[in-house]
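Here the complex is missing a single protein chain, while all its other protein chains stay put.
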Amino acid sequence: MTAETRPERYAYLGPRGTFTEAALLSVPGAADAEQVPYATVPAVLDALRRGDADAAVVALENSVEGSVPTTLDELATGEPLQVIGEIHLPVTFALLVRPGTAIEDIKSVASHPIAQPQCRRWLADTVPHAEWHAATSNAEAAQRVADGHYDAALAGSFAAARYGLTVLAEEISDIADAVTRFVVLRRPCAPPEPTGTDRTTVVAFIGEDHPGALLEILTEFSVRGINLTLIQSRPTGAGLGSYLFWMDFEGHVRDARVGEALMGLRRICADVRYVGSYPRADRVRPDIRRGTHDDDYTQAAAWLTSIGGTPPAV
Amino acid sequence: MTAETRPERYAYLGPRGTFTEAALLSVPGAADAEQVPYATVPAVLDALRRGDADAAVVALENSVEGSVPTTLDELATGEPLQVIGEIHLPVTFALLVRPGTAIEDIKSVASHPIAQPQCRRWLADTVPHAEWHAATSNAEAAQRVADGHYDAALAGSFAAARYGLTVLAEEISDIADAVTRFVVLRRPCAPPEPTGTDRTTVVAFIGEDHPGALLEILTEFSVRGINLTLIQSRPTGAGLGSYLFWMDFEGHVRDARVGEALMGLRRICADVRYVGSYPRADRVRPDIRRGTHDDDYTQAAAWLTSIGGTPPAV
Amino acid sequence: MTAETRPERYAYLGPRGTFTEAALLSVPGAADAEQVPYATVPAVLDALRRGDADAAVVALENSVEGSVPTTLDELATGEPLQVIGEIHLPVTFALLVRPGTAIEDIKSVASHPIAQPQCRRWLADTVPHAEWHAATSNAEAAQRVADGHYDAALAGSFAAARYGLTVLAEEISDIADAVTRFVVLRRPCAPPEPTGTDRTTVVAFIGEDHPGALLEILTEFSVRGINLTLIQSRPTGAGLGSYLFWMDFEGHVRDARVGEALMGLRRICADVRYVGSYPRADRVRPDIRRGTHDDDYTQAAAWLTSIGGTPPAV
Partner (left out) sequence: MTAETRPERYAYLGPRGTFTEAALLSVPGAADAEQVPYATVPAVLDALRRGDADAAVVALENSVEGSVPTTLDELATGEPLQVIGEIHLPVTFALLVRPGTAIEDIKSVASHPIAQPQCRRWLADTVPHAEWHAATSNAEAAQRVADGHYDAALAGSFAAARYGLTVLAEEISDIADAVTRFVVLRRPCAPPEPTGTDRTTVVAFIGEDHPGALLEILTEFSVRGINLTLIQSRPTGAGLGSYLFWMDFEGHVRDARVGEALMGLRRICADVRYVGSYPRADRVRPDIRRGTHDDDYTQAAAWLTSIGGTPPAV
């Protein structure tokens, strides 16, 4: 199976009405496929792993709240899955209430914990006396407003219709231009073709007792002019100070400079997990540094061969 | 005020019965001081900022779940606070129930979201049909068991007595040797005296459009032989790809190599926030690299002066 | 004594009529001072060391032949001397003969060994059957033509008058725009004031068994944005593979970035010899990198002090 085969069934972090569903629906063809919501990120990924779905969509990072630890941890370990695409979704919240509820009636507001800090100031100004409650998702928050458990929910405005709620306020966000980045996942497959504006994701595991390792890793990228777009350390669970590094960077696994850098990581790290090469949603084109184009590699390899050397190959 | 002045009143992430309270009580003298629980990390830090407390204790990172984003974000921005000490607390959970509840009665389990993944496998094996619910803290989970809302709570065993609950199981953790690192905070003050086994924390803000900046920052440390013990990127809120870096590293602000590295960060970063120098809880002694002892700096500065140069100073 | 005191007596590599004398005469005030020629570079430097001269001029490098090993070795070891200025002199040769000698009469050509390769092709074309002979200097070559020992000499055209010779050809050089760089030396003194277009020279001695040392040294410069203009390795005499590095770089010992880099060298090298800071003859202005101006250092030091640190100083 390649990344280009159209999935028949998508798993996503539900319930219906979440931003993840909105992201999923923006994927070409997804609206015509079956969409199956799951309660947790691990549940979404396990559904994909065992074949209950052909593809999955989960949130990876948010411009306000940072990366989503569960997504990172679940993709860094367990049966490998592969990112084949990404979606950038502007995130603003609506305040959803049961029809008839006025601002002054609101004693409780529910939302996913990730929504709360993005609306903290707005909540403090607008409903200063309301108590905030955590929900597993913004959609669940909406549902619990619908069933009378809470008075209001912070959620996407698209969730109102689904739960029979009314939008009391829109475009709520303390921070302008908040964006969430979602990834489209499949079981391991050939990556999408290079587009010239690609991103690659890997997870590097550092052996113990090797404090300069991060610098070594970054040098493998910098020496080939490859820019990182995200680096995130996560504990491996083996004690304070033992980390893995999630890294997103410019380029495609089939670019020569990326291939050589990945080989470098593989050689110096305890382990490297390739998570995927895929087109960037923002289509930012990388500056390819002098001497690191595919042509430069091809010419250098030909020269090396001409002097009796052997380019590192299989 | 210096770091050595004994605080009269500590703020901490409550309610009573949390791991944070257990960490706080391990601080010399804290048991005799007033201990004031607050509902959220921002509330704890604001109490310290406005003088309602003289010191505060909050969790910074956990060997399983990673750093605590709220703590990082709140210390990286707003009115500066200073870390003057740290506490490493082994974290294992107990399953707390109302007296009389048996394992097979448990339909719902509550805990802080951070506890859930550390006990996921144990829960799946032991109470496979129980639904998990998020609570603001493990202590709140215990309280909501006490008031009949949920059947069981994952919390520290020390919380049982406080809430009139019974310990059904102890030492629950999917992962052995889980540790949480807490920090002791004060308003800005002179740092504790160097002990030879110190840690320093800073937050570096990178100017926009400068992708090699992380490598530059790490080079300022590596060129002086300084090991990082934690590096964590966090979004600044200014859009995907705009980060600040929280960095913990070996050494004290008064070590010459650390001072010079900090000056280097300050010169190349858009901004640097000093968060504190303080004794390491694990008392790990750094390998000081050839040429980077204080004596090496003193001799080099004397030599530079002898040839007509001026050591960079105020 | 400072670099600004006008010398009364200059030592230089003679005899009269050499390019060195021409370089010396271009130094402001030197024409009015006593000029004492010496037979070898060591003799020139020893005259300065023991006070028989107040200043000295010797060649350091040539754009065709490279650095002058004797000058480098003699300045790198022995009693320290200091470069206080430099002179760039375009170098073209004239073919000097006794009056009456024609091209076809020339069976032998003498010159300093450094002149021969710069005129090799011209000699092969013009006097293909003449044998080349080494002389201690071009002026000595001229003298030996004058005394009938050889038929022709390659020397500066200014040497013709002094030795009663005739110029048969001028502007001889296989390579266009050949330049020799001379240095003005004094006994150790305060350096000339910074001009904004300065050069500094040091010699770094690397401890044994430390193969990555050159990279470490270059990193001390690059991390502060300092460009090297010359790097030359020379054996220390302690066996193949044991080197010292002569380095010329942009900036003045009183620039903060240079001072800090020099301290870095001093800390990591077995030894460092400061050879001088002086105005560049070509007045090339350095690009000072973001974060490495003196102001950046002053502000960073003030900040470091404000957080309880101590800038590395005497």
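Going by the order they are written in, the chains are A, B and C; count residues from 1 in each one.
Going forward, contacts are C-beta pairs under 8 Å (C-beta built on N, C-alpha and C of every residue); 3 or more make two chains touch, one makes a residue touch a chain.
All of these numbers come straight from a predicted model, not from anything done at the bench.
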Q. Considering the complete complex, which visible chains touch the unshown chain?
A. A, C
Q.
Of the residues A:Ala161, A:Ala176, A:Val284 or A:Leu304, I need the one that contacts the missing chain.
A. A:Leu304
(Q) Of the residues C:Ser26, C:Thr101, C:Ser222 or C:Gln299, I need the one that contacts the missing chain. (A) C:Ser222
(Q) Residue by residue, what part of subunit A touches the chain that was omitted? (A) 190-191, 219-220, 223, 253-254, 256, 258-260, 262-264, 266-268, 272, 274, 277, 290-292, 296-305, 307-314
Q: Tell me where the left-out chain touches subunit C, residue by residue.
A: 61-66, 69-70, 73, 88, 113, 117, 134-136, 175, 177-179, 181, 211-212, 214-215, 218-219, 222, 227-235, 237-242, 282
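The definition used in the following text is that only the chains that are shown with their structure count from here on.
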Q. Drawing the touching chains as a network, do you get a line, a ring, a star, a complete graph or other?
A. line
**Q.** Chain pair that, of all pairs, has the most C-beta pairs in contact
**A.** B-C
Q) When subunit B meets its copy subunit C, do both sides use mostly the same residue numbers (more than half shared) or mostly different ones? A) same
Q: Specify, in ascending order, the residues of subunit C that touch 2 or more different other chains.
A: none
